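Only one protein chain is missing from this complex, and each of the others stays in its spot.
Naming follows writing order (A and B), and every chain is counted from residue 1.
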Amino acid sequence: MKNNLNLYLIEFAINALLRAKSKNIFILVVFTLLTALLTAVFLITGSIKHELQSTVDALPQITVQKIKAGRHYDIDTSVADEILTIAGVSEAVPRVWGYYYFENAGVNFSVVGIEQYEAQYKDSFAKLVEKFDFEELSSQSSMVVGRGVKEVMSSSYYKEYFNFIKPDGSLKKVTVAGVFDGDTELESNDMILMSKEDVREIFDMQEGKATDIVVKVPNPEEVTTVASKIKLMYPDTRVISSTDLKISYQNIFDYKSGVFLALFVVALFTFFMIIYDKASGLSSEEKREIGILKAIGWRVDDILKEKFYESFILSFLAYLFGILSAFGFVYLLQAPLLREIFVGYSQLKTSFELPFVFEIQTLFLVFFLSVPIYIAATIIPSWRAATLEVDEVIR
Amino acid sequence: MILAPEVLAILILNSIFLLFSLVAFVLSVRIFIKWDMSATTQEQYGLEKQSFLAATIIKYIFAIKLPLFLFFVFTLDKISTLLTGAMCGAGVVDATDYGSYLLILKLMNLYLFGFWLTLHYLDIKSPNLPYTRLKFEFFIVAFLFLLVEIVLEGVMFGSIDIDKMVSCCGTLYSSSSTSAISGIFSIDTTVMLTLFYGNFLFMVIFYMMRYQYLFAISNLAFIVVALISLIQFFGTYIYELPTHHCPFCFLQSDYYFVGYLIYSLLFLGTFYGMRVGVVKMLDEDRGKGFKLSMIFNGVYVVLVTAYPIFYFIRNGVWL
Partner (left out) sequence: MITLKNTTKTYEINKNNSVTALDNITINIKEGELVVLKGVSGSGKSTILSLIAALTKPTIGEVIVNEKRVSKLPDNFASDYRQQDIGFIFQKYNLIPTLSVQDNILLPLVPTNPDEVEAKAKLDRVMEQFNIAHKKDTMVRSLSGGEQQRVAIARAHINDPKIIIADEPTANLDEKLSLDFIEILRGLKDSGKTIVVATHDPLFFNLDIVDRVIEVQGGKIL
C-alpha cells in the first residue's frame, strides 16, 4: 500500500508555519499557556483527590454523630458500648475533638483528644501513644502538636506553651511536649493532640460525652449493613460510612474542576475568536501564495489538507508543551497560587506537598479540550482561503 | 446533574458540533434545493465552493466523534464510581431513561457519518459529481439524528441524580431480571452460537462469491448476533464468571481494556461490510471494502473465540 502520509505536504506546512513566524509564535504561546493552565488544574485536583482518598482510607469505616435540631451535637459515650454489641463490629471508639480558632494567626487547629489505654482509631495515633504517655501528659497539662501548628505558634512567640481561651473566657495553659509527623501532611499539619480530659475542658464538654463515635468493621462488605443497623438503633444520629465520604470527595473535586472548566470555557471561546480572526486575516502575500498553488494544480482539498496540517502541528505542539509545563509547574514548583483555589481552608492547610499522581485520562481530557477546538476555529478561514478566486489574486 | 470535567468536555465539543453541523445543514439544504450541474451561473459556482465547506465540517465532526465515542464510554465508566450501586458504565446508562437510546443512537450516527464519507469519496471521484445532491440530502437526515443525539446527551448528563441508587450490571444483565436486555437469555446457547458462527460462515461464502448485497446484509445481521452472543456467552469467558454478562466491565483496566479492541473490530468490520452494499463503487474500492471487512470481522471472531478455548485448555471444563 502506498504511504498515505504526504511528507512533502507536511514539510510545506511546517515551512508555511515558519514563514508567518511572529503570528504563529504568538498563538503557540497563548495556546500553550491555556493548555498548561487546564492541565495544571486537573493535575492538582487529581493530587488532592488522591491525598484525600488516602486520608479517607485511613479513616474508620463508619462515623456516628448525634443530630439535634438539625445540628451536630455531643453524643453519649455509652452509645459506643451499644454499638460494640452489633455483630461484625470490632471496635467502637468515642472521639473527643474540635476546631480551635487561633485569632492571632487567623487559623484553625484541630484539637484531638487521645486516651492512653483505648483502642486507637488511627495507626498514626497508635504510634504516638507508644512515643508519648498521654496519662502523663494529662497530669502535666501538655500536648503534642503537628509541625505546621508548631510553626504558627512559634511565630506568635508561643515556644514552650500555649494559652487556650475557654468558652467562659478564662485561660488554659498547655505546654508543648513534642512535635509529630502524620501519615499524610494534609492531616497532621493543623493537628494538636492531648488527653481527652484537656480537650473537654477547652471546649467545655461534659464528662461522658464525645464529639462522635467511630466504628471499625473488619469486613468491608458489611459496612453498609452495620451502618443501617446503627441508624435503626439511634434514629437521632447521622451515620457516615467511608464509601459515602469517598464519593462526596470525588464529587466536590469534580465539582471544583467543573466550575473551573465552566469558567475556562469563556477563555476558550475568546481564544477561539482570536484564532478565527488570526486565521481569517490573510495578508495579500498569503492570498497570492494560495492563488499560485491553485494555479499550478493544487486542489481545494490539497489546500484544506495543508491548512489542517498547519493547525494540527501548531495545536499539537502547544498541547505537548502545555502538558509538559503543567507537570513542571505542579510537581516541581508545587503549583504556586493555583492550588490555593483548590485546597481552600486556612493558610495552614495548604502547606503540604502535592503527591505525584499520573492518570492517562487527563491527557485525553486535555487533548479533547484543546486540539479539536483549535482546529475547529480554523475550518472556516481555511475554507475561505482555499476557495479564493485565483484569477483575482495572482495578478 | 454531574459536573465532572469529562462530561463538560463532551458537552463543550457537542456545542461545537452543533454550531458547525448547523452551518453544514444550512449549506446542505441550499445545495439540495439549488444544485444544478449544468448551470453556469455565479450561484452554482458558489454552491460548488460551499459544498467543500460542508464536506470539511462533516469530515471534522466524524474525525472527532470517532475517538470521542471511546472517550464517552470511558466517561460513563468513570462517573459510575460516583453513583451508588453502579460498578461500571452499565449502571450509568441505566441511571436515566435515555442512556440506552443514547448509546444506540451514538453508534448509529457513527455508521451514518461513515457512510456519508463513502458517498462523498465516490462523489468527488467523478467529474460529474453524481452524488452531490444525494449526499447532502443524506446529511440533512443525518443532521437530524445528530441533533437528537446532542440533545439527548445533554439531557442524560443533566438528569443523572448522584444521590439515587442505581442498579449494577450484575442485576441488569442477569437472566432473572425482567429488563428487555434479559430477554436475550431465553435464547439457548447452542442456538446462539450456531447463529453466530453460521452468520460468519455465510459472510465468508458471500465474500468468496462477491455477492455484495448479501454480504452487506450478513454484516448487518452480524452486528446484532455478535452483540447478543457477546453479552450472553463470550463475555462470561472474559470474566471467567458464568453469571457475569456485562458488556461494559471488560472496558475497564481489570480486563486490559480489551473491550475497546472488541468493539472497534466489530465496528470496523461491519462498517466496511455494509459499505460494500450501500452504493455503486469502483471495483477496486469494493474489493478493498470486502477485504477490510473480512479481516476485521475475522479477527473479531478469532478474538472472542479465543477466550472460551483458552479457558477450556486451562481448566478442562466449560463454564
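By our rule, a contact is a pair of C-beta atoms (placed from the backbone, for glycine too) under 8 Å apart; a residue touches a chain by one contact, two chains touch by 3 or more.
What you see is a predicted model, and the numbers here were worked out from it, not measured in a lab.
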Using the definition of touch stated at the top, determine which of A:277, A:340 or A:389 touches the missing chain.
A:389
Which one touches the absent chain: A:298, A:312 or A:327?
A:298
Of A:6, A:55, A:141 or A:325, the residue in touch with the unshown chain
A:6
Missing-chain contacts mapped onto chain A:
2-4, 6-9, 12, 15, 19, 288-289, 291-302, 305, 387, 389-391, 394-395
Under the stated touch rule, tell me which residues of chain B contact the chain that is not displayed.
37-38, 40, 42, 45, 48-49, 52, 124, 127, 129
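In the analysis below, only the chains that are shown with their structure count from here on.
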Distance between chain centroids, defined by C-alpha means - chain A, chain B (Å):
35
State the interface residues of chain A toward chain B in the complex, per the touch definition above.
42, 247, 250-251, 254-255, 257-259, 261-262, 265, 268, 300-301, 304, 361, 364-365, 368-369, 372-373, 375-376, 379-380, 382-383, 386-387
Show which residues of chain B lie in contact with chain A when the two form their complex.
2-10, 12-13, 16, 20, 23, 49, 52-53, 56-57, 60, 64, 68, 71, 74, 78, 81-82, 84, 124, 162
